[in-house]
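Every protein chain of the complex appears in place save one, which is left out.
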């Protein structure tokens, strides 16, 4: 939960429009939990003014080969260039400074049953929504849970980090709109099929709001537990501005129940939320990018 | 007089706080005249919003050794880091883009007598004010004029481009406030001495306004012709906003005669200007930097 | 707007022509007064024939000295100016500046102001006689000059009085330029519409101030200055939206327009045309880019006429 000026370690293009940035992040390997996020300040100018939120893809510690026998904690952000802030980020190189605030928010909740009574978990990622699922998969695998990863995207270029999940030994199914990778269908159709095979499992999902709506309906119908990671336009990331709220389950005009995506989320148990069309706010991803 | 997005060729520190930036500038070797300036757009953000004015230090053409037998026109800007814009500039590296508008304004006027009846010219530069004097010296030397260069600064670190002038064969006298280089006096004292030795020469001066005031008085007393290059806060650089005016000789409240530093200047014949305290605008250089 | 680049361009090019109070403009883009000189200054950077119109620096009856220096201060994503309406006066305008304007066919809108009601009337009368003047823009909103803008532009009764007086003097379209330094711009808009304005342009600059910590004084010699540039765009958009919904005459949107996207935002909330100010100072070719960008944006979306984009906010 610290605010610091830190350094970019590397910033690699993963696929056209997608980058992976390593950032020096002391303490993150111990602190960061799957599903948490950071707020990144891209430059010191007042334009753009606000930090940008990014999921934590993974953390690690590298032994430094220099004179001092020190080691370097780092975290990785995987991001898609969608606007000015992410474009500026994509221009950063090793050694550049960035402002880093985090780890923030509530991550995924791994049930105490995981690996015991709970033997299967289904992870559903839409496009860049795969990001917070990697650390989750790491921890589930470590607990002996069998992870079924379902990834969706418009085309093969939107399916990220396959190699990383493979190395974990996670079985991955892919759906693309145009069939350039995996099946030509929606990721929600894969989910439906998976839940038929493995009923009553725990589902974890991250992706555009329309996808989450569909996932929620499928899970509700199948009686599967669901946790979702939401996106929202954020200013502070720490629960101060109330700019990032979603409607809680019992929300009404008279008895407002707003939840901050940044503080009570970004991961919510599906039961906490109202699943009306407006409850989760507008669809943020540009029109032609919806899944 | 063109506006273009172009590339930084190099950006070297010359002395602590001083940099020399080479910028690709097609046509500049033919177009740019001594004393003209450019407006540089440091980045594409709206903060800072405005371009920054810089004198043209020199221009040239480099043969490119690549496959195509092409040559590369360039110009050099020599600048001091004084605020946000120049700090951002100092971070640019070869290959970065900058916006370049120029060459702009009226340069020094070299009399047709130069090299003939006019055999001596005195150039007075205060601190970064040396910048526009280099191309002037080049052309005067080429015409056979004997150039006496007088440079002033707070200390040795403020005396720039000595080697370049030396290569031209220009005789240089130096004054520093603390005596760390040349004589411990003001550059205006050097001027006084020089004008005693070479009466009725042409003087060209660039530097902070208080220095120019003193130079003007000395020249007026000595009967020497004087051209000065002025600084002013600028927005457009092309005479459109009227933000950079100075008072002309006949200026009065009733009959305003304002001259645009960017368009009628930055070089003025001393006779064109009113030499009252306010006429040239406020002193721009930070207090402790005045000469 | 990274997404623009992905899409294919369609043909034919969209129609950009708009009409403001009987004045037909090639496209909805023109300079904002005071940021484009008298046109001539920009001819090296821009084909003036490309523009929807040319708007001149504000003209007064007598030549005006303007304010002492410093007149400029940069602010976050904006700038303050306290030029003080320096201009050559109506006489010199007619004798020196009109000549150049005769060489081009782009409609000319002359911005003007006065220190008294009589001066407004007199300038208007003189401008009405100049053939090359296709419309006049009445500046009642300048925040820099004590004797000028602040009085006329912030009180609906006074504003209406100037507008109707000027109205009687001019046959050409009368555009009234509003000040944003008011509690309710809708009241001002309705007042000038009722008084006979053919169109409204808004907004002029917000009054602001900058401090020079080193010198321990105000940055501008005049104390206050007019804030312009991207910083004011949100306020300008709000006011244009408010004015569009309050009057039935056309509205010209102004304030912080730097890009085609900015211009398209103003058109979307209902501005019939836009004026580009500070952007010209940052980039003298700005308007050419903006016009090209508007055309491209509409073409990519298959919108055949800019008029069907204007005011089409969902």
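Letters are used for the chains, namely A, B and C, taken in the order the chains are written, and counting of residues starts over at 1 for each.
Definition applied: contacts are C-beta pairs under 8 Å (C-beta built on N, C-alpha and C of every residue); 3 or more make two chains touch, one makes a residue touch a chain.
Remember, predicted model here, so these are calculated numbers, not experimental data.
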{"item": "In the full complex, displayed partners of the excluded chain", "value": "A, B, C"}
{"item": "Which of C:72, C:140 or C:206 contacts the chain that the document leaves out", "value": "C:206"}
{"item": "Touch residues of chain C, complete complex, unshown partner", "value": "1, 3, 75-78, 80, 154, 181-184, 206-211, 213-218, 224-225, 227, 229-235, 237-238, 241, 256, 261, 264-265, 268-269, 312-314"}
{"item": "Missing-chain contacts mapped onto chain A", "value": "1-3, 41, 46-51, 99, 101, 232-236, 238-246, 253, 256, 258, 263, 278, 281-282, 286-287"}
{"item": "Residues from chain B at the interface with the omitted partner, ascending", "value": "46-47, 81-83, 87, 286-289"}
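What we mean here is this: only the chains that are shown with their structure count from here on.
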{"item": "Most remote chain, CA-based centroid, reference being chain A", "value": "B"}
{"item": "Chain closest to the assembly centre - both centres taken as Cα means", "value": "C"}
{"item": "Chain A-chain B separation of Cα centroids, rounded to whole Å", "value": "54"}
{"item": "Mean-CA-position distance for chain C and chain B (Å)", "value": "35"}
{"item": "Multi-partner residues of chain B (each touching 2 or more other chains)", "value": "46-48"}
{"item": "Chain C residues counted as touching two or more neighbouring chains", "value": "76-77, 230"}
